[in-house]
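One protein chain omitted, others in place.
Chain naming follows the written order as A, B and C, and within any one chain the residues start at number 1.
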Amino acid sequence: MKKLLAVLLSVVMVLSLAACGGSDDKKETKALAAIFEDIVNNKHDDSSLPFAADEGLPGLGGAKIEFVFGDQSTPEIALSEAERLITEEGVIGICGNFSSATTKTTMVAAEKYGIPVITEGTSMSLTDAGYEYYGRTLPGDDVFIDNTFAYLDYLNENKAADIKTVCLISEDSEFGANIAKVEAETAEKYGYEVVENIAYNKDATNVTSEVLRAKQADADVVMMSSYAADSLLFMQEFKTQGYFPKMLFGQRGGFMASDFALNLKNDSDYVLTTSRWNSDIDNDATREITKRFSDAMGVTLIGDTLIAGWDGIVLAAAANQAGSTDGDAIRAAMAEGVQIDPATDPFGLEGYKYKEKNGQNEFGTAIIVQYMDSQLATVYPEGSASAEVQYPAKGWSER
Amino acid sequence: MFLQVLYEGLTMGTIYALLAMGIALVWGVMNILSFSQGEFMMVAMYITFFINLATGWDPLAAMPIVIVTMFLFGILIYRTIIARALKGPVLSQRLVTFALGMVLTNGMILLAGGQTKSVPDKLISGTISLGSVAISKEKMVLVVTSIVVTGLLFWFMNRTKMGKAIRATSQDKEAAGLVGINTQTAYMIAFGISAAIAGAGGCAMTYSYYFMPNIGTNFMIFGFIAVCLGGFGSIGGAFIGGMIMGIIDLFTGTYLSVSYKYMAVSVIFLLIVTFKPKGLFGR
Amino acid sequence: MALLEIKNATKAFGGLKANEDVTFDVEAGSIVGVVGPNGAGKTTLFNSISRTHDLTSGQIIFDGKDITKYKAYQACAHGMGRTYQIPQALEDMTVLENITVGALLKHSKVFDAMEKAKEVSEFCGLTELNGKLASGLNVMQKKRLEIARALAGEPKILLLDETMAGLNGVERDEAIELIRRINKSGVTILMIEHVMKVVMSVSDKVVVIVSGKKLMEGSPEEVTTHPEVINAYLGGGHNAGR
Partner (left out) sequence: MRLKSVLASEKGFVRQVVIVMVILALIPAISRGEFFVSTLCLSVIWAIMGIGWNVIGGYAGQVSNGHAMFFAVGAYVGAWGLKAFHMTPWITMWIGAALCMLLAFIVGWPLLRLRGHYFAISTMAIVECVRIICTNWDLIGGATGVSFFEKEMSPFYTLQFQNRVPFYYICLAFMLAFIIISRVIQQSKFGYYCRAIKANQDSAESAGVNSTSYKRWAYMISAAIVGIGGALYAQYIQYIDPVSLLPLSNSMLIVLIVVMGGIGTIWGPVLGAFIMTFINQYARALFNQLSGLNLFIYGVLCLIIVLFLPKGLISIFTNDKVKGVFKKNKESGKEAE
């Protein structure tokens, strides 16, 4: 239906093909975007999601929001798409689940036209680059990985886990290399010994030699950063070699994707991963959005998909708060702190204040989840934990 | 550990060998570089997946159908594209297969979407451990398939009339034509067989691989290098070249460094091509 | 003074000796014919002289320089033009462009080279074919084109490999006349030829090669009447029919 004020709120740049970025699929992200559009643009008295009660954005005279989609299978395509969507579709903001590489090229266009961008590429180089219009709601690699090692300390103290050695396996792409670098530094800071640091080739025809090296190193914890197909290939090779470390930690990516549990079913059990959100967080907004999504798609909603759309809502709230669609006004609102009623926030963050200098949201928190009976359950921090961590992981034969 | 790496090397070697034999057959007979061989394997994987989805058959049960379908698919591709390209300049022959690869990959993305797929519960699974060596049954399927296919191929090429006709055509097209061999059918059957080999490989690979449309391209460069190692157009050489490739891949990966293992493969290839251009066994 | 001296040239492919200890000279300005039965190793000798492949042992002295270790293009640059038994024209280039490639050896400006090419084409009677692609020529025209291309490089010596093969009577006479004119313009000629009539009428000296070795050399009359040559050629009791 016709838009009152052509507020093309935000563009969800959806990953296509299994290139870099989470293994999310276009269909899932589009379904989520449709749910948010419906809630904001139409009156929903029973909903506990933001702007449900009114039609459109009150601060902008009831303007409707619309998600428009672009492709980002390579950095070059991401740049052309960003330029196309800004100049021809006239979007006022960009969000979506990006790899750090495609975020960098998208920022080239965004900085040029002064269009605010909120995405979750975790590499530190994004927040260190000094972008003016960049925002990241949830933590970057540093906080996620710091959180991981803090959790190892927590386990050593409370569960006498006696974890000392770590083996890093990461993909030789922008995504994997950044994580491996931060993991190595943080391990040193926390006093854990990195016994093996493997960077494997993204288009590998086999990962057998990587698994054999990890098996030989036999570290207490194996930390991995891989995308869709590789994470599955690794899990299968672990099973073939009959090796499963006491703790297998995946840094989001393929381990967070819906493909993971779908293909592996119970073989995914015991795998831990840092995460931004999980469907078992107990607040009304989470329960509602999870239900609406599974009604639409029949699949449980995962953090990567939700944050892709949720960043769009934050941009809308910022525009609504600033009362204008101009990029600088929205960025200013983001810097002051976007007021989102905590009751309507599935992430349950204290606030959305994006620092001027690097765009990082001060209140971003991370959680740690574990696959139990092929479903993700939050295990850390205790506040939002819904289940007890299963440690040490049982070997393949004992399952 | 050494035995385990050796076993894994041979397993990988069989995949490269299957790919390389398909390429060597087409290269030997028609002097065409088939860039689309990896994509044929990918298409076979998806056919197996869809058969399994529709009828629940296990990949092994579906293999004969997949091989026949790929054979017919190969003949269709030959008649529509390759026959015509053979009349054109040499360079366009090479690009035809690259463009075909692009069409197959992206066509499959349109058809089946980009998400990772796999064949769920398979007939044979699990691992037998012989001392320190963990033999994965899924990979055994691949090894057995490859050996069976190689045996069949050799029997066909050396024992059957059509096989000899194809070998004659690959040595000298005009001479073969003179002695009454219909070189066009020889080419067509050869291309069909090469697609069928890729089919068998793809079908067996569904046992131990998750796949998506662009998995074919990762294998392409290894197939070519294996063929060159084995020598121009010699199918036996391609099999051995593939095996060598698998072993180099595993040993450099495990003992040297994972990130440089593909470089070792390329460097070894360059040394062989520079100092022994006809490869180890080629004519 | 000998322009070209072949000293104990031996060329072996594995065990097989294609040429064995062949020695002879070619006087500047003369026409020397090389004859011998099929498979005697004549073309192998030619390929060694023109440096297409290396000698197993022996020496080749051309115009005072030892070119045994030279590459093909270096030998050509020193003034040695050659043609092939099976014509090797540059297929997807025009006749004029083929000759121009030869002319470019001495004239680095394409404009001058093309002028020279037109002259040589005129000299060899190929002018009306200038614009035609080499792939469209028949065998005689292709052989003539190869001669023209070699000639355009202003060589001191021209190695002709069976330029008469496959020509009919009229074409043959034209070819003989062309070779005479080339020789008169100061180019020494060394040619392999089967057609005895041509060899006898044109060459100053004839070298006979049989199964890789030099049987004898001498004037055309001496060679044709020599019993061993007849025997080698016709094998057994036939007498040499004219």
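We take it that a contact is a pair of C-beta atoms (placed from the backbone, for glycine too) under 8 Å apart; a residue touches a chain by one contact, two chains touch by 3 or more.
None of these values were measured; they are calculated from a predicted model.
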Ask   = So which of the visible chains would the left-out chain be touching?
value = A, B, C
Note = From A:A129, A:A184, A:L262 or A:A335, the answer for touching the chain not displayed is A:A129
Residue of A:V40, A:L60, A:L79 or A:A393 in touch with the missing chain, whole complex considered = A:L79
Note = Hidden partner sits against subunit C at residues 50, 52, 71-74, 76-77, 82, 84, 88-94, 96-97, 100-102, 104-105, 108-111, 113-114, 149-150, 153
Ask   = In terms of residues, what is the contact footprint of the unshown chain on subunit B?
value = 27, 31, 33, 35, 81, 84-85, 88-92, 94-96, 98-103, 105-107, 109-110, 114, 213, 217, 220-221, 224-225, 228, 259-260, 262-263, 266-267, 269-270, 273-274, 277
Remark   = Residue list for subunit A contacting the dropped chain reads 16-17, 20, 26, 69-71, 73-77, 79-81, 83-84, 86-88, 101, 104-105, 107-108, 111-112, 123, 125, 129, 172-174, 176-178, 181, 199, 201-202
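The rule we apply is simple: only the chains that are shown with their structure count from here on.
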Query = If each chain is a dot and touching chains are joined, what shape do you get: line, ring, star, complete or other?
reply = other
Inquiry  = Among all chains, whose Cα centre is located farthest from the one for subunit B?
reply    = C
Inquiry  = If I average the C-alpha coordinates per chain and also across every protein chain shown, which chain's average lies closest to the global one?
reply    = B
Ask   = So, what's the distance in Å between the C-alpha centres of subunit C and subunit B?
value = 49
Task = Please work out the Cα centroid separation of subunit A and subunit C, and write it as a whole number of Å.
result = 78
Note = Taking each chain's centre as the mean of its CA atoms, subunit A sits from subunit B at a distance in Å of 38
Ask   = On subunit B, where are the residues touching two or more other chains?
value = none
Query = Hey, which residues of subunit A end up touching subunit B in the complex?
reply = 16-18, 23, 25, 27, 172, 198-201, 203-206, 208-210, 212-213, 216, 228-229, 232-233, 236, 239-242, 259, 263
List of subunit B residues in touch with subunit A within their complex = 1, 4-5, 8, 11-12, 15, 109, 113-118, 127, 129, 134, 136, 138-139, 208-215, 217-219, 222, 249-250, 253-254, 258-259, 261-262
